[in-house]
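Can you keep this structure in mind? I'll have questions shortly.
Omission of a single protein chain aside, the complex is shown with its protein chains in their original locations.
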Amino acid sequence: MLNKYLALTRSAWMLSLEYRAEGLVWMMTNMLSIIMMVVWMSISRNRSVNGFSTGDFVAYYMVGLIVRQFASAWTSWEMSNEIREGSLSPQLLRPIHPIHRHVTANWAEHVMRFVLLGPIVLVVLILTPDAHLFLTPISISAFLFSLLGAWFITFLSDYAIGILAFWTSQATAFTQAVYGLRTVFSGVLAPIQMFPLVIQNALDWLPFRYMLAFSNEILLGQTRDERLLFGLVIQWAWVVFFFILTRILWKLGVRSYGAVGA
Amino acid sequence: MAYQIEVSHLSKHYQVHDKEPGLAGSLRSFFARKYRVVKAVDDVSFTIGQGEMVGFLGPNGAGKTTTLKVLSGLLYPTAGNATVLGFTPHQRETAYLKQFTLVMGQKQQLMWDLPALETFLVNQAIYEIPRAQFDATLKELDDLLDLGPIMKKQVRKLSLGERMKCELAAALLHRPKVLFLDEPTIGLDVTMQVRIRDFIAAFNKRYGATVILTSHYMADVTALCDRIIVIDKGHLFYDGNFRALIERVAPYKIIKLQLERPTTSEVLSQFGKVEFSDGLTAVLHVPRASATESAARLLAQLKVEDVTFEDPPVEDIIREVFAVNAASNPTAQE
Partner (left out) sequence: MQYLKLITLFLKANILIELEYRANFVAHALVSLGWVSVTIVGTTVFFTQTDTIGGWTFYETLVISGMFTLIGGFIQMFLQPNVQKVIEMVRLGTLDFVLIKPVNSQFMASLRYAQLFSGVDVIAGGFIMVYAMGHLGLTPDAVTLLLFAVMVLMSMVIVYSIWMVMATFSFWFVKVGNMTELFNSVYDTGRFPVSTFQGVLRVMLTLVIPIAFITTFPAQAILGRLDAVTFVASVVMGFGMFVFSAWFWRFAIRQYSSASS
């Protein structure tokens, strides 16, 4: 299994090197985060906003860039293309589940982008005077763990949408709709603390916060102790949920795909 | 006007970058790409008169499509000249664009989700075809291609052959004087190939249009073109009568035999050159001139279950041409 993964990762890596200008351009799609950061900075120039200083906003969005970079997925686009064009069919015959190829493609891009993005984020964090991170052994390990959880939720939920392409040609419309919800409620537009309390409470139980804001909060020291533990439990419950969901959807999807005889 | 198409010393070169294999190679070409000049067409000259039908032959990547693209004005020649109907194609003058057409068997211009008729109407507006002429041409194309039942169905619901008929119709509505047909029968079944071939011949007769045709199928070329131009690696290798070429490089026919009882190669060799034999089946090459006589003799003397006579496949002929050419002119092979 490990060997297969290495081989797949290698070819995915070569592919991402092939299109050289791509990595840079993709990175810049994080513009939305940066724009929001700038807007919040302009609002918090003279006073703190709900406990956030200008430096806090910088730290929040910089950590956010890394998290968002890591927890991103675009597999549903590829899958709906592959399913529509029929190029998924031969893959179903290979002795390895197609999800593994998608996972490696996802990782390969992450590595590429992280190499480019990491240093920039670091420099900005060092140069911004009051951008403080809360770095303790516990917070760092919890952050890494939450990052993994964020990746699982993002990737699996996107994969689940991709599987819908077995039934409908409108799967990418779902992707867009979910992307919209995610933009608002995962903490890209604004840290969760900026929302009215009712929404904040609801977001504790929904998956969106755990795709981004939760990890940011851990590293900024805003979510600690019981809140942290509670968050991790909910996050991983969502991971398990999406894991089971994709498995079931995949089984049903392949069956109905085979029935059509495509 | 002497010639409709004149090509003299035409060359088309372009750069490609090579990707080295492996991860290290990827990294290296990420930073410093190596470029290489490909000579798609190299110093090619020929002329074609009005109403002529000429077949372009050559292996994949020989430069056939590139030549057609230069003649269509899609590509600038690197060197040399091309003139079609008195125009220089790459200047793309409207007057020129209205007088030729390009059909690519592997690509389609029809709007996928709509009936072909919609594309016809768009083309009518694009080529500014007067209503009466449009109706008349469509009627004639309908007679020749039997479009009636298919042009009102969505293109994506048509079979490959039906789609090709509509592609041809869409490309010919403006009654072009020159037709560039790049693999118009590719992927079609034999009946449909014949259908399309007959159509091209009929169109040529009726409108006196000049046709350049490339095809993988020998039968297309034999049925339609007296004259062929053979190109390989960008060089022109042969320009002339097709029959003469076959007589010269492949002066034989292929006889495939299915025998009732095992027969040795020695016995078979008295009828022709034995290319293959496993007792019950055999493939013979017999001289073209004496093919009929050999066949008669063979049928009289052997118990034959099944027999077919074939022309040598076009790829083989071309290979022979290249072999002959390389032998007589070794510098031609780089």
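All chains are identified by letter, namely A and B, in their written order; residue positions are counted from 1 within each chain.
Methods note: a residue touches a chain if its C-beta (ideal position, glycine included) is under 8 Å from a C-beta of that chain, and two chains touch if they have at least 3 such contacts.
Keep in mind that what you see is a predicted model, and the values were worked out from it rather than measured.
Visitor: From the list B:I5, B:M53, B:L85 or B:M104, which touches the chain that is not on show?
Guide: Checking each option in B:I5, B:M53, B:L85 or B:M104, the one touching the absent chain turns out to be B:M104.
Visitor: Could you tell which one of A:V111, A:I138 or A:L181 touches the chain left off the display?
Guide: A:L181
Visitor: List every residue of chain A that touches the chain not included in the displayed model.
Guide: The list for chain A reads 19, 21-22, 25-26, 28-32, 35, 38-39, 42-43, 49-50, 168-170, 173, 176-177, 180-181, 183-184, 189-190, 194-196.
Visitor: Which residues does chain B use to touch the chain missing from this display?
Guide: 12, 14-15, 38, 40, 65-66, 69, 72-76, 78, 90, 92, 94, 97-98, 100-102, 104, 107-109, 111, 113-114, 118, 121-122, 125-128, 154
Rule of thumb we're sticking to: only the chains that are shown with their structure count from here on.
Visitor: Just the number, please: Cα centre separation of chain A and chain B in whole Å.
Guide: Each chain reduced to its C-alpha mean, chain A and chain B end up 51 Å apart.
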